[in-house]
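Here's the structure we're looking at; comments come further down.
The other protein chains are all here in position, but one chain of the complex has been omitted.
Let's turn to subunit A:
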């Protein structure tokens, strides 16, 4: 049995878990190829104009898979943490796919909803697994194996390796943090920052300038949660909590030189999160902040120019600013 997993949206967080789960159940997992122009075009053609870029791209991945597999795994992810949501578009994803894409194989659209508690986790897992086997013990075993895989993936990322440096189970690029003198934080949804094509390879671009790139996933979870909790109202989007927590943390860290927020056009969450992050950064820190917005127009020069200008500023600050920071204060006779 062939199960297709589209390489989009939460893929970058959960693919080790999902692939290991299905593979342990002796299904063949087919992941769609990396995002490319054709996949984006498929997606753009088959979604409403108003959908955001990552959702369009996800549609493209589903289309790329649909004739190659027996099932496609498009879970209906409502909530993955207590009292939190992801984004309304995730809640309606299987329905959007089903109405937009014709001649689909059966979709595994199990609802994943831990808004109230994780109590339903075993039930949810059984519901997904029963497509392959009726043996509940086998499913439980497969899930335990999958969790192990997931934990080791998370551990790698804690070690400073980003999802873009991992291919399947292999880490193909070890980053030596000592090589880099300056650090910047790249914020944004995982499906924007870790998709090399969508992000126009921003992580590599920044590394080439000799900067170490941190993301919201590089920080300790407890620190992020504590920082995010300083908002008056609980941030009810899981990504929002991570990104805001990381932004607030980065503002206070002296070894971080700047913050880049990578967003996609029309993202409802980012219109809120990026705005708060930017206002707070400008109000209470000296760190440069830049918001870069992606859409399906793949002109790379515009992004390159802005990254270059941002990096120039950081380098300039590092070299010059410290030396004459008190200049204005003391030379003036007024």
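Everything below uses one rule, namely that a contact is a pair of C-beta atoms (placed from the backbone, for glycine too) under 8 Å apart; a residue touches a chain by one contact, two chains touch by 3 or more; residues count from 1.
The rule is short, and it goes like this: contacts and distances are computed from a predicted model.
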Hey, which one's the missing chain according to UniProt: "Thiolase", "Sarcosine oxidase subunit delta", "Dihydroorotate dehydrogenase B (NAD(+)), electron transfer subunit" or "CoA protein activase"? "CoA protein activase"
Filtering A:105, A:160, A:266 or A:288 for touch with the omitted chain leaves A:266
Which of A:30, A:64, A:87 or A:259 touches the missing chain? It is A:87
Any idea which of A:252, A:275 or A:304 touches the chain not displayed? A:275
Contact set of subunit A toward the excluded chain (per top definition): 47-48, 50-51, 76, 78, 83-89, 91-92, 95-96, 99-100, 111, 113, 231-237, 265-272, 274-276, 279-280, 283
